[in-house]
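A protein chain is absent from this complex, but the other protein chains hold their places.
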Amino acid sequence: MTDTATEPSRKTSLKGSRGGEAGDRVFSGLALTAGIVILLVLAFVAVFLLIESLPALWPEVFSDQDSIESADTFWQYVWPLMAGTLIASIIAILLATPVAVGIALYISHYAPRSIATPVGYVIDLLAAIPSVVFGAWGMTVLAGAMVPIYAWLNEYLGWIPLFGGTPTTTGRTLLTSGVVLAVMILPIITSLCREIFLQTPKLHEEAALALGATRWEMIKMTVFPFARAGIVSSIMLGLGRALGETMAVTLVLSPGIFSWSLIQSGRNATIPSEIALNFPEAFGMRQSELIAAGLMLFIITLAVNMVARWIVSRHKEFSGAN
Amino acid sequence: MSKRIDAVDLNVYYGNFRAVEGVNINIEPRSVTAFIGPSGCGKTTFLRTINRMHEVLPGARAEGRLLLDGEDIYAPGVDPVTVRTMVGMVFQRPNPFPTMSIRDNILAGYKLNGTRMSKSTADGIVEKSLRGANLWEEVKDRLDKPGSGLSGGQQQRLCIARSIAVEPDVILMDEPCSALDPISTLAIEDLINELKDNYTVVIVTHNMQQAARVADKTAFFNIAGTGKPGKLIEYDDTSVIFNNPSNKQTEDYVSGRFG
Partner (left out) sequence: MTISNDTAAPQRTSVPGGKKKNSLTAGQKPGWTWIAVLAGALVVAAGITALLGGGAFSWVGWLIIAAVLYVLGMYLVTRVIENARRATDGLWQNLVWAAFLLALIPLISVIWAVVANGLPTLLETPQLLWRDMQGVTGSDDIATQTEGAPLAGGFLHGLVGTLMITLLATVISVPIGLLTSIYLVEYGRGGWFSRAIVFFVDVMTGIPSIVAGLFAFAAVQLVITTFIGDGPRQLQMVKMGLTAAIALSVLMIPVVVRSTEEMLRVVPNELREASYALGVRKWRTIFKVVLPTAMSGIASGVTLSIARVTGETAPILVTAGYIATTNWNPFDGWMTALPVYIYRQLINPTAPAAGDPSAERAWAAALVLIVIVMLLNLIARIVAKAFAPKKTGR
């Protein structure tokens, strides 16, 4: 093989060719385009959902029917679903938060390093399990295990409306769904909290310990004040995830009309599971109703997530973390 | 092969902040010129304008003229990439490409630009550049090992070899020894002495002894205070700057009274 390019040509003057400059422009253009695509996609999500749900939101204007199919008005149809979604998610948050904060503290401040790393892996493992598997587990294993607990709750705490009514015999209730959701959002809250706890300035911690504080006092004095906003926002992010979780609830819950009782089967429903159960067979107005319900879910989760991000960004400015 | 550098009324800005003000300097070819001065006095900023590296930072721009053998590198239509092929640069911390072998690091200037060359040409460039950087004997048996496996001083010489491989006219060095131990520093200083046979070398250093050891001429930069622009105070033969400076600030600095 003879030298094809031989000695690479040397430029002796500044006014040479500008070879490859087009590459720069093409590539930066491509990168910018990708960013624009993302913004467009998000805009489309909102616009498409809105367009497709208009017939259900204002049937008099946007469809040839006077009202929607499942109820007189859309709000009548959607409020029990929204209530069910919120109740299940709040149960999940109430159950998951203490455990998640505990595990995060365990990893960041209690466990020795040799244990903390595997525990982190285990939590990540929990996050990796597909939601449909959680749903199958909730439906077959957890629901059955919860039945005696429900009977007990009803017997002793039945005077509280939440535990009133006829207790379930299958365990497929909103409370069971909430428990499954709690397990599913546990790793999310845990890993976010762990990050924040680990960012606590070491100097503050050591200062507290040097003053003779016990470990718990040190955590109370330095870690929690530092991490408060972060904990709140990770809870919000977990809430956002729980609100939108579909399969676990769809598999576990046997849905029905709204009820304050959390331990009855055939009561309550959530927006995601309503969509998943009915969308495959829906068409026309019913489809619009479901998409409109999805739009409501989108708006709720959007609000929750934005509040969470807002807390994070506001916190960042004065914490000096990052 | 080596070119002279002339700065004419050069100002450097970061956004609205003027970092360096009104630099006029003439740097001879085949010489070593050292820039000294306190931290933040604009010597590194000015160094980076010689190959337009300051433009990498957002909002940075230069006004005035900077001539390479009489050609203005800030003239309209001049491509900064062309300037950088003529003016190489060595950085404060050795920065060999971690994904490349020693050999590929030397050839990076060609390979990254997609230049094709035969193996024999490439071998020639590798050997010549490594010999030029006094590194050939130490690494000739492990050219295919990653460059990050070398010691700090060897890495820095590898970086020098990498920049001379593309045969620039000028080599800029931004505190090239500040991250190295004394023995590695000595090796680099010896190398700088040899490099001036072929290149125009400009070196920024915090170490005044180093400037005195390696530089033919020395430029002293200073700032009046924080928020004020850096200025070129005095530029003369190294012996004059260190033994008989004409400016009071220079005298205070080289005698260790401040900075």
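Note that the chains are named A and B in the order they appear, and that numbering of residues resets to 1 at the start of each chain.
FYI, contacts are C-beta pairs under 8 Å (C-beta built on N, C-alpha and C of every residue); 3 or more make two chains touch, one makes a residue touch a chain.
Note that the coordinates shown come from a computational prediction; the quantities given were computed from them, not determined experimentally.
Undergrad: Taking the full complex into account, find the residue in B:Ser31, B:Asn95 or B:Asn134 that is in contact with the omitted chain.
TA: Residue touching the absent chain, from the options given: B:Asn95.
Undergrad: With respect to the chain omitted from the figure, which of A:Val141, A:Leu157, A:Leu211 or A:Ile257 is a touching residue?
TA: The missing chain is touched by A:Val141.
Undergrad: Name, in rising order, the residues on subunit B that touch the hidden chain in the full complex.
TA: These residues of subunit B touch the chain that is not shown: 51, 53, 56, 58, 81-86, 88-89, 91, 93-99, 108-109, 111-114, 146, 148-149, 151-152, 155, 159, 162-163, 166.
Undergrad: For subunit A, which residues touch the unseen chain?
TA: Considering the whole complex, subunit A reaches the absent chain at 20-21, 23-24, 26-28, 30-35, 37-39, 41-42, 44-45, 48-49, 51-52, 98-103, 105-106, 110-111, 119, 122-126, 128-137, 139-142, 145, 148, 183, 186, 190, 214-217, 219, 237, 240-241, 243-247, 250-251, 272, 275-276, 279-280, 283, 290-291, 294-295, 297-298, 301-302, 304-306, 309.
Keep in mind that, in the parts below, only the chains that are shown with their structure count from here on.
Undergrad: Distance between subunit A and subunit B based on Cα centroids, please, to the nearest Å.
TA: Roughly 52 Å separates the two chain centres.
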